[in-house]
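The structure's right below; bear with me while I get my questions together.
The excerpt is restricted to a subset of chains, each kept in its original location.
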């Protein structure tokens, strides 16, 4: 399980290119920076009001310098502090090049469900709706199936929707899907899995990319 | 209390809180929530409070401490995931919770603070968070109407205040505080440091003192952050 999360984060790191403004959600996305190539220079933005977040401080963390999850961070040269309204202004306005969010379910048309499991968990929506609305490129990270094996990539989400038609890419430990024009395309098979594995564990309809790189188990 | 000296003590501020008030609070995950004013609110005995703020904090951090006392009757927030007590109270029907998208919530507070009558957005349309919000059609497009938010009282945390109430903040503890400070009838500021007028650089002032009614000195925060307790959690 921990391993799957690392594999997903490692693959997601390839989506982050030099010079991008990046917003990372909590959960698996928060592991992505560990896998970024050191030659890549990006600015991480967070909803509470910071642009240019640096790594977790080595010691003596400052209670007043944190990311949107409340965890201590640092600030890079050229970074800035601002209020939350401006932070979300950036997000809605499309200033964030890529937003990488955790997901509970994604539909084949790119609908995202990631804020509530009614009757079970009531975390609340946080900034996910705005990120889904504004990000130029929204990538959803999740394990391919529920613990009991039920698929999370569905024809239609069964959980309450965060935003419709917003996910551009899904990365799981089994596969990478792209969603264009409300249709899902399998772009990569992750190491250790086969097309047949993926078909078995995916409810949504999908096509195969002509460039599909099938990695043998 | 004059226009130019608003510094007071917690005892005086206690009497500002009242049963049934709408209370706006600054902060994001407890960061930037005024710890002394939370304790002061608790000691005031005020109950049936309608809370509006970014989140429910943690059970021992920020507004979470007050929420656990079951003296809030409602909460408008973007998430309560870090405070399981809030979720339990909600599920037991003891706390009415309205979830708002985070950026929409702070814009609603800003709209109240700057005297606008609400705004339109497509964020949240068609989802459960649209609640009963009016749908407004402009030309061929439909939007959700988001109403402005104002409060009876606001509590805010600042790094420095001068005696007029000009405020500057500390790093990401700024977050929602500037707009919370603008949006209530009575704004109370807890400041780490209180300085004479003319001490702050007028370019660096984030909230002009015009919005502030009372200023109290902070005695620092009395909680441990979650990341400081990682061994136990």
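Things worth noting here:
Chains: A and B, in written order; residue numbering restarts at 1 for each.
In this text, contacts are C-beta pairs under 8 Å (C-beta built on N, C-alpha and C of every residue); 3 or more make two chains touch, one makes a residue touch a chain.
Bear in mind that the values here come from a model prediction, so they are computed numbers and not experimental data.
Stoichiometry of the full complex in this file, given in the displayed chain labels: A x2, B x2.
Convention: only the chains that are shown with their structure count from here on.
One finds 29 Å separating the Cα centroids of chain A and chain B.
Residues of chain B that touch chain A in their complex: 28-32, 54-55, 77-82, 87, 90-91, 97, 99-104, 106-107, 110, 122-124, 126-129, 169-179, 206, 221, 225-228. Within the complex formed with chain B, the chain A residues making contact are 46-50, 61-72, 75, 81-85, 87-89, 91-92, 115-116, 119, 121-130, 133, 160-164.
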